[in-house]
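With one protein chain withheld, the remaining protein chains of the complex are depicted in position.
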Amino acid sequence: MKESVQTAIIGVTGYAGAELTRLLLHHPRLKGKPPVLAGRVDEKDAARGGIPLAEIHPHLAGSSSASSLRLEPFSWELLAERKVEVLFLATPHEQSREWVPEALARGLRVIDLSGAWRLTESSNRAVYAFKDDGTEQANAIQAQAVYGMPELHRARIAGAHLIANPGCYSTSVILPLRPLVAAGVVDLSRGIVADSKSGVSGAGKAPTPKTHYMYAADNLSAYGIFSHRHTGELLEQIGLNADEIVFTPHLLPIPRGILSTIYVHFREPQTRASVAKIYHVFFAGSPMVRLYDTTLPQIQYSVRTSYSDIGFQLSADGRRAVIVSCLDNLLKGASGQAVQNLNVMFGWGEAEGLE
Amino acid sequence: MKESVQTAIIGVTGYAGAELTRLLLHHPRLKGKPPVLAGRVDEKDAARGGIPLAEIHPHLAGSSSASSLRLEPFSWELLAERKVEVLFLATPHEQSREWVPEALARGLRVIDLSGAWRLTESSNRAVYAFKDDGTEQANAIQAQAVYGMPELHRARIAGAHLIANPGCYSTSVILPLRPLVAAGVVDLSRGIVADSKSGVSGAGKAPTPKTHYMYAADNLSAYGIFSHRHTGELLEQIGLNADEIVFTPHLLPIPRGILSTIYVHFREPQTRASVAKIYHVFFAGSPMVRLYDTTLPQIQYSVRTSYSDIGFQLSADGRRAVIVSCLDNLLKGASGQAVQNLNVMFGWGEAEGLE
Amino acid sequence: MKESVQTAIIGVTGYAGAELTRLLLHHPRLKGKPPVLAGRVDEKDAARGGIPLAEIHPHLAGSSSASSLRLEPFSWELLAERKVEVLFLATPHEQSREWVPEALARGLRVIDLSGAWRLTESSNRAVYAFKDDGTEQANAIQAQAVYGMPELHRARIAGAHLIANPGCYSTSVILPLRPLVAAGVVDLSRGIVADSKSGVSGAGKAPTPKTHYMYAADNLSAYGIFSHRHTGELLEQIGLNADEIVFTPHLLPIPRGILSTIYVHFREPQTRASVAKIYHVFFAGSPMVRLYDTTLPQIQYSVRTSYSDIGFQLSADGRRAVIVSCLDNLLKGASGQAVQNLNVMFGWGEAEGLE
Partner (left out) sequence: MKESVQTAIIGVTGYAGAELTRLLLHHPRLKGKPPVLAGRVDEKDAARGGIPLAEIHPHLAGSSSASSLRLEPFSWELLAERKVEVLFLATPHEQSREWVPEALARGLRVIDLSGAWRLTESSNRAVYAFKDDGTEQANAIQAQAVYGMPELHRARIAGAHLIANPGCYSTSVILPLRPLVAAGVVDLSRGIVADSKSGVSGAGKAPTPKTHYMYAADNLSAYGIFSHRHTGELLEQIGLNADEIVFTPHLLPIPRGILSTIYVHFREPQTRASVAKIYHVFFAGSPMVRLYDTTLPQIQYSVRTSYSDIGFQLSADGRRAVIVSCLDNLLKGASGQAVQNLNVMFGWGEAEGLE
């Protein structure tokens, strides 16, 4: 087991990149090895040795560990020079499609936070319209990518060179559903509903009409009905056909956090104990999942943690359940899960640096 | 047709009562006939002629019409003296159970905003545990109560002496579902899901742990799963068995507004046009329902209006729909619908005083 | 006195323009004369007779009066053809500088909501850097412009052809200060502080980093210290030198509303009654100012009204006062005041269409 490792992040200007930087800075295994931050830096900034991180994220200004970090001009040479072994990509998916082949060729292990390499089925990938889809190289890389959800793929993650870190909505829906579907108790013929609600950070840092305060505040809106691009992940990872689930995202007037309310019918009547047992068995050894036995999760309990919180309620006849699943879209839904994958890849405690 | 009518409100200290006062004050038919506001007033306040409304709701202070209104000590004599013909009860349901018999006996027509008289089936009423349930008098009164949703019961409302004004959640679920279920296109055997989200005013004015800013803000929580007391209204008014629908309310971090996301399967594939036609036919002549043909409703579009806003999206195969329904819980979900009922009772334009 | 008048608005896509449209549509004097909405419309939209207002502001969709309105391609001919007499400009100040001369030349009376014509002193105008500043034509127009605050300039507004509608912050500071300064009771040598806080709609509809939900929510920030461009209005309208007042705006995490907390020293000790008298005398006959005698205004009381709310508290020794002033930045701070000016120009009740 390696004691430590040198990391780099491309894409620190967004919300997920900022959270990832913070997590890696405080990770006990990475003491003295702050991540290399690389990206687009113009000449003027390059001349002063890059952009101080505190200029990009003023709230990190005071942290003594963060205050010396700079965003440096990206080059493969820079990564080599700094002996980077693990590369985190918090970049748009088009950019991840482009850079991953080179990174792998250079022997880097990559944890990609975008949707670039998450989907096995080309029909599910269609929504992204990747330029290189179907090329031999792209197919070969896709074949070695592992969907980075340790609760489902722990063993394969350990040996992976390319981790496709899951989507935020996807994580909030897959984790509560996979155990029940895998156990065969869900009546798929009656259809599953996943009604998800996410805070505004999920919509990204770009100022758009939809991220304007006046649009998001005091409001709730549904979008992407029957068409959200996280749907493919749900189907592949839970093991469903497209007509077995409806997934509807909504934009919540809060900065961060996702709550998914999930509706299932059971083949046979269940009891609270029988359902709880399925979950407890499935998530034994999974420190980043918290099961709620007596109450239900709320967004406030999960925000600023890297946990996935799951609770449920049964109908009186035991034939239906409403499952409530909460997480922080920037942590368990992005950067926290990325660090969890890092921990698994190097055999460290899965929760290290995440509590 | 009566030109005007004298109204009174009991229960103006809550949010719905305040909105109702505002609506009646500006109603074109009630010019010069401000509502009599009656309720509990202690001796000291009684001595000064009641409590100025502006002390109870400071935001109404500046309105010249509102500023002279006072909350007066309730008595049946007061109502008689002021020649009140229509009594609005914005009181807790226990109080409505107690006062309605006397009000009807005295010849008043009553519009009750509580849940006291909404439910025909005693099994559905069980959740309220009315003390007098099953007595002959209570049964007789229940038998003459009309569920106050003009889009469903316009004719009966016109002649009613007791209107049971619908619940806020109920209105947001019944209006979009009733037309489809009545048309026989919904496959009830696969179950309907109604996932509803409401602003904090729905939880009432009493300061409680759940209405504390620190609980509600930056949060979302589900509650009352399989047990919310509006469920009975859904079953009776849509015409469903308890196992044909799941209804889950959530507490949104906004002051007002409800959005319900509703999931149905169809017996036979539908088209956008076939579903739209069902709605347009059903709501022809219903001015307080707005159908969205090209976009979806959002809470912001409905808040501070008395409209019920309905839109929907079909799956590619036409076998499933997600319906989005929005309204303001204090207006179409309470006071606005109460005024709409008043209009129907007296043969006035259904939208008068509501635009 | 004219019974009615035909109006037009240029600039309906912003928040103030939307509110202005709503106010004019419901103004009792303008029944049957909805405002002509004119602006930039591309060929495709022009071909279909302009852009339906409901496409620009979906929340106006349901209002029967608004739903037929369209944004038409602007031309002076259009205004002439429709017999427009009063033109509202809810445009950026550069555009108002450019269009006002032509509008006046064509005999229109103009109510300009921008900062283009508010400032008498060229030193105060410097912050706007108008291209035409100092030209003879610009000077002549400036000379006839009247600062559109009826409480200060009612008589001149009645006869004006060009109204420079005040800034939102300015209104919240000038109204509470002018009466005291005019009465000579304020010790100007000790300096006045105006600490103002505004909701996000004040920052405009353009998506920018500062109007992003993630920037504004759960935050408060000061900006424009010693440099905000509303400062000149304060100096000219209150009658102060630049070193006699400090004005600091802040961005509040709310959609709308301004609260200004204002600190003054008095030359001689005052009593609650002596200060109240100054205000009551000054604002006698000013229906859009509400004076708070026993409590203090709050943003919630003022929002969605066209009132300016003013209250104050004296120190025990009567030598200092803290004045609290609230208004809705889109109404009394913009469109509401514009309609108030319209009322004064035509001799109508000053509060018509504003309650």
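Annotations for the structure displayed:
Going in written order, the chains are labelled A, B and C, and every chain counts its residues from 1.
What we mean here is this: contacts are C-beta pairs under 8 Å (C-beta built on N, C-alpha and C of every residue); 3 or more make two chains touch, one makes a residue touch a chain.
Only a predicted model underlies this, so the values are computations on that prediction, with no experimental measurement involved.
If you put the hidden chain back, the residue from A:165, A:196, A:305 or A:325 that touches it is A:305.
Checked against the hidden chain, the listed residues C:140, C:206 or C:225 yield one contact partner: C:225. In the complete assembly, the contact with the undisplayed chain comes from C:319, out of C:33, C:205 or C:319. Listed for chain A, the residues touching the missing chain in the whole complex are 58-59, 61-65, 218, 290, 295, 298, 300-301, 304-305, 307, 309, 355. Of the residues in chain C, those that touch the hidden partner chain are 190-191, 193, 195, 197, 215, 217-223, 225-226, 243, 246, 248, 250, 252-255, 257, 259, 261, 263, 265, 296, 298-300, 303, 313-317, 319-320, 322, 324.
Interface residues of chain B with the unshown chain, by the touch rule above, are 15, 200-201, 205, 207-209, 211-218, 253-255.
Basically, only the chains that are shown with their structure count from here on.
In this structure chain A contacts its sequence twin chain B using mostly the same residue numbers, the overlap exceeding half. Separation between the centroids of chain A and chain C, computed from CA atoms only, is 47 Å.
One simple way to say how far apart two chains are is to compare their mean CA positions; for chain A and chain B this gives 41 Å.
Annotation for chain A: residues touching 2 or more other chains are 215, 217-218, 253-255.
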